[in-house]
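Quick notes on the structure that follows.
A single protein chain has been omitted from the complex, and every remaining protein chain is retained in its original position.
By written order: A, B and C. Residues from 1 in each chain.
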Amino acid sequence: MSATANYLLHLADNAVVLGQRNAEWCGHGPVIEEDIALANVSLDLIGQARLLYQQAAVVLGGDATEDKLAYFRDEPEFRNYTLLELPHRSALVGYAKSDMDYGTTIVRNFLYSALMVLVWEALQQSKDEQLAAIAAKSLKEVRYHLRHSRDWLIRLGDGTDESHARVQAALDHLMPYTEEFWTDSSIESAAVATGVGVSVPSLRAQWDALVNDALAEATLVRPAFEGYITEGKQGLHSEHLGFLLSEMQSLARAHPNATW
Amino acid sequence: MSATANYLLHLADNAVVLGQRNAEWCGHGPVIEEDIALANVSLDLIGQARLLYQQAAVVLGGDATEDKLAYFRDEPEFRNYTLLELPHRSALVGYAKSDMDYGTTIVRNFLYSALMVLVWEALQQSKDEQLAAIAAKSLKEVRYHLRHSRDWLIRLGDGTDESHARVQAALDHLMPYTEEFWTDSSIESAAVATGVGVSVPSLRAQWDALVNDALAEATLVRPAFEGYITEGKQGLHSEHLGFLLSEMQSLARAHPNATW
Amino acid sequence: PELMAKFDARIDADGRIEPQDWMPDAYRKTLVRQISQHAHSEIVGMLPEGNWISRAPSLKRKAILIAKVQDEGGHGQYLYSAAETLGVSRADLLDALHSGKAKYSSIFNYPTLNWADVGTIGWLVDGAAIMNQVPLCRCSYGPYSRAMIRVCKEESFHQRQGYEALLVMMRGTDEQKAMVQDSVNRWWWKCLAMFGPPDADSPHSAQGMRWGIKRVSNDDLRQKFIDATVPQAKVLGITLPDPDLKWNEERGHYDYGQIDWDEFWTTVNGNGPCNKERLSTRVKAHNDGQWVRDAALAHARKQQQRAMKEAA
Partner (left out) sequence: PELMAKFDARIDADGRIEPQDWMPDAYRKTLVRQISQHAHSEIVGMLPEGNWISRAPSLKRKAILIAKVQDEGGHGQYLYSAAETLGVSRADLLDALHSGKAKYSSIFNYPTLNWADVGTIGWLVDGAAIMNQVPLCRCSYGPYSRAMIRVCKEESFHQRQGYEALLVMMRGTDEQKAMVQDSVNRWWWKCLAMFGPPDADSPHSAQGMRWGIKRVSNDDLRQKFIDATVPQAKVLGITLPDPDLKWNEERGHYDYGQIDWDEFWTTVNGNGPCNKERLSTRVKAHNDGQWVRDAALAHARKQQQRAMKEAA
């Protein structure tokens, strides 16, 4: 596969996996406005995934289609960040009375969209014109995602004692997963080399500024990093992606010859 | 399909679906002895399902196998009672702090095994000799399941205020689903007509006695029935079976030509 | 009495009543009941279709479905707003839903059992809802009539999308066709019941008609729905599960069989297959979200206090 196709799949997998997760709140949100807002975020992400998979299918040629790429690739072929496949619950037991924790959802959307405003901004200059066009469209969407999640991060951090504790726990849980953003992967380096991709490590200072600024406003403490750096973008995932994909792909795979 | 095969599938589907549910506690039980006990119940049920599917495959002939019957039939083809596919949570919100409620598990295992001690006992006289043999083996197992769940029903009912309230809520939630036991289905009538099956409605008085006796000891109140009678054994399920099967069948269906 | 006369005159002239206008208490109560019931239906109605979002068989269908469920949330939101113009709070309306006092459309107490149900709900359930709702676009209460204009527009779009999804499936594999037929078999009669009991047994109709809140009778709407749907079913290539369904030249309408009103009332009275589950899902979402709403409120208060301190 070409470097460009691999890079497009990495971006598409990110979008589809987080889109799938965000949609899980549909009908179950804390207030109807949030059901709508998260459905909107999900819809944007699925839309981005479609454009990216379509472009990957063009690059790959043959019988590749957006749905073949989304529905008929197995777990280790997915190149999304591990952060995005985690369920909506905090690792810190004791706060999470329910299996869906809105604080976790908000923190993840914040950490990821803070990265993607920078990535999409830079990718507007991609040498792949289609990707540059997708980036321009996605940038507008992700700016809204960042505003939405940042506003809630502050509300929850600077809200009640309980909400502060919950969102801090979610932050402590999720922040280590962002280390994956800054590691090298052969897919990314190849795309950077051809001018198609952006060097994510070069965006780190800007991301830190965005994140630290919001955390300060939210009165949250950024945890020191120690430990394990995930490798989802290299195809090495957590135990959660398998369940997500088996549900997502179940119907499509039960009817491999069907058109929907 | 012959009446006998359909009847065997009904019994097998019951066993595999409840076996799948009980195994969900493995590693997550309230005390290690219960992890072991429920794994044991699950193992018995999977074992029963295997024997029943194997016999069904013999009756059906062709390329039917136990795994084809368990893994490659779709939702509406499954003939299990709706009761058995429900997740382990009580419908009564407020008590269930977690998505897995042990009270629900215990009540379901109790209601079902109270039926099956009677069914297996009667099926020892089945005109299908294989089924009669399976019944003799299963009877021993289900007697243990009944004792286990009955003991816990009483502990929980006659335990703390909280456990009493929880298990009463689980009972209120699940009892209506037992009405399905007593309704007619063409599959059962056909099997009764040939002497292969047992008339479940004829067991109702004995079941009532078993249940009422245990509820009295557990200081629980049997809810009056009103409302909807489920039709899982006719292939009309709840929304939960689809998710259960898509997870259970995902790997097998991803590799339709594989042998494991 | 003078106000009453003015109100009656406005109604008779087919004029609009606005929030600031005087209105009889019974009119206000009837509207609150009807609008909130409709809002609740939209919110609960997100669940049966939402059940398939994670498993939608293509990304395009997934996007369409999310957008549709999102629209339903939006309808709920502005119907709650319309109800609030009558002096009730959303919190009170939600309490009434969660305690089981308020009703929502009974159709959502049935399960979605295969993917075709998503299409069928668009085609038949939304189709029946539109039949019920189009007359309400001319309803006498301004905010409600304006909300319904927007709702109906979007619902019509959903209906076409649902029908189109079924058309694609009917051109597909045998399994896909079987799914559609199975789905229509399960939903058809339930959709006919959505128009409510026969006119003879319908308690609120007369007064509702008088006030321009209800504009066409249950039976007339049902007939209209059937007459519109039968040709669509033919194009689709599925069989509607009613052996008595046939064109009556004399009446210029389709005749149809007996609706099972016992089943309808059982479900309306709380004993359908999913009543308890739908309600408890909503209650759980509300309870689980309490800390989030509390946090938003606490933060807003802190912001306000900080602003006041700065101003002082």
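Here is the rule we go by: a residue touches a chain if its C-beta (ideal position, glycine included) is under 8 Å from a C-beta of that chain, and two chains touch if they have at least 3 such contacts.
Quick caveat, the model's predicted, so the values are computed rather than measured.
In the whole complex the chain that is left out makes contact with A, B.
Within the full complex, the residue among B:Tyr53, B:Phe78 or B:Tyr112 touching the omitted chain is B:Tyr53. Summary of contacts with the chain left out: across B:Met100, B:Ala133, B:Ala190 or B:Leu236, the touching residue is B:Met100.
Although one chain is hidden here, its contacts on subunit B can still be listed: residues 16, 20, 23-24, 26-36, 39-40, 42-43, 46-47, 49-50, 53, 66-67, 70-71, 97-98, 100, 102, 154-156, 158-160, 162-163, 166, 247-248, 250-252, 255, 257-260.
Contact residues of subunit A toward the unshown chain are 75-76, 91-94, 173, 226-228, 230, 236-239, 242, 246.
Everything that follows uses one rule, which is that only the chains that are shown with their structure count from here on.
The most central chain, judged by C-alpha centres against the centre of all protein C-alpha atoms, is C. Ranking every chain by how far its Cα centroid lies from the centroid of subunit B, the top place goes to A. Just count the C-beta contacts per chain pair and the biggest one is A-C.
Measuring from the averaged C-alpha position of subunit A to that of subunit C gives a distance of 34 Å. Note: centroid distance subunit A to subunit B, computed from Cα atoms, is 40 Å. Centroids of subunit B and subunit C (each the mean of its C-alpha atoms) stand 36 Å apart.
In subunit A, 97-98, 247, 250-251 are the positions where the chain touches two or more neighbouring chains simultaneously.
In subunit C, the residues touching two or more other chains are 55, 284.
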